[in-house]
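Here's the structure we're looking at; comments come further down.
For this view, one protein chain was removed and the others were kept in their places.
Up next, chain A:
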Amino acid sequence: MATKILLEHANVPGIKTYEVYRQNGGYRSVEKALKGMTPDEVVEEVKTSGLRGRGGAGFPTGMKWSFIDKKSGKPRHLVCNADESEPGTFKDRYLMEYIPHLLIEGMITSSYALGCNLSYIYIRGEYMWVFHILEKAIKEAYAAGWLGKNILGTGWDLDLHVHCGAGAYICGEETALIESLEGKRGNPRIKPPFPAVSGLWANPTVVNNVESISAVPWIVNNTGAEYAKIGVGRSTGTKLFSASGHCKNPGVYEIDMGMTVYEFMNSDEYLGGMMNDRPLKGLIPGGSSVPILPSHLIYKTAAGEDRLMTYESLADGGFATGSSLGSGGFIVYNDTTCVVRNTWNFSRFYHHESCGQCSPCREGTGWMEKVLHRIENGHGREEDIDLLWDIQRKIEGNTICPLGDAAAWPVAAAIRHFRDEFEYHVRFPEKIKDRNHFVNEPFEKVKHLVVKQGSVSKS
């Protein structure tokens, strides 16, 4: 189960250059779409493909495209979200760094489908060398006539530019990204109006992830129906997963949707099992925002079925016993990991990255970081665990954008599945003084010290 759609030519020497990319069939989708298809026919192919947004939300791309306002007569824009910043996620960087022309081809074909004449790629500022790679590739595409005026003699014009951010996770949220592209602070906008009606400079705008746009050339060349044949149910096509943490072979992998989590984790072709063969303790399958799965819920769902690499299976059981496919940031944790320390680490991240517009997020992320910090450092109180639960619950759903939810979910899941580890920290402060406490003595070995309490906890 390894169809190569996105990474088919990743290992071809020189694929970064226009000539080699073109020799390997590059830009065929632009020719096919512009010469033989109407924009709406391209949109229909993408709808048929079942492609879902690869940034994290999983919203059907073709449907998102069909919402763009064509009646107002205003200029329309396609903006590629290359602000990849979700901890655990580094797949878009791989695509842009090694096959930059694939994204540019996807941007041209997709811009044609949406009727755009001016489109942008918004890349995070830290990927500055990738910004330069894209700038160079765009220049090559202009020189070869794929961008600019009257492309392929069809009378259609398209300008494409790459724009860089400057260090702000929040700019991966589409309305914050648009604000940032307008030269402002990355404060998310209240929706509605949605970008499809009022986005960049108040013009109708579609914002799509790098991986979503990079799948469009294949869909146009091979039809949406062929794409939909790959995968399982509503999880069609291939998906990039970026694996990190305590696995043997971290890296970026393209797999057919529907592979079992067990195979992905253990096959030598993919992660090759655990580093140093230590026990698997937890897995975050879709970036830091999605719930961590404890070992007994990773390979099997609570219902006892094989857990698959699909949107549906990874979410099976809801947040009680499931997680989410998210961005495909696959983080593997072994038994030396301290869940409390890791959760504090994430809370520090979200506190740092909160834009500060909404009080529940601005204040709540800071409170969570503070409470987790004191538990991790041996100053926790028994009631802190329920306090944390209360704070995360009051952030979730009460903010303009999903950063608040993203900050709340990892805390909730950690308490839900690893409450005894929090209790251990509170009750045995002298045993957690060294920050590598579970490296020296994994929790499994001291777990028996935590006596289960009879009281019913809120979580």
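We take it that a contact is a pair of C-beta atoms (placed from the backbone, for glycine too) under 8 Å apart; a residue touches a chain by one contact, two chains touch by 3 or more; residues count from 1.
Just so we're on the same page, contacts and distances are computed from a predicted model.
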Record-based protein name (UniProt) of the chain missing from this complex, from "Sugar ABC transporter permease", "Long-chain acyl-CoA synthetase", "Transketolase" or "NAD(P)H-dependent oxidoreductase subunit E": "NAD(P)H-dependent oxidoreductase subunit E"
Contacting the left-out chain in the complete assembly, out of A:Ser85, A:Ser212 or A:Asn266: A:Ser85
Of A:Arg185, A:His296 or A:Arg427, the one touching the omitted chain in the full complex: A:Arg185
Contact partner of the left-out chain, one of A:Thr337, A:Thr365 or A:Gln392: A:Thr337
Residue ranges of chain A at the interface with the undisplayed chain: 13-14, 16-17, 84-90, 93, 118, 124-129, 132-133, 136, 161, 163-169, 180-186, 201, 242-246, 250-252, 288, 329, 331, 333, 336-337, 341-342, 345-346, 349, 352-353, 355, 435
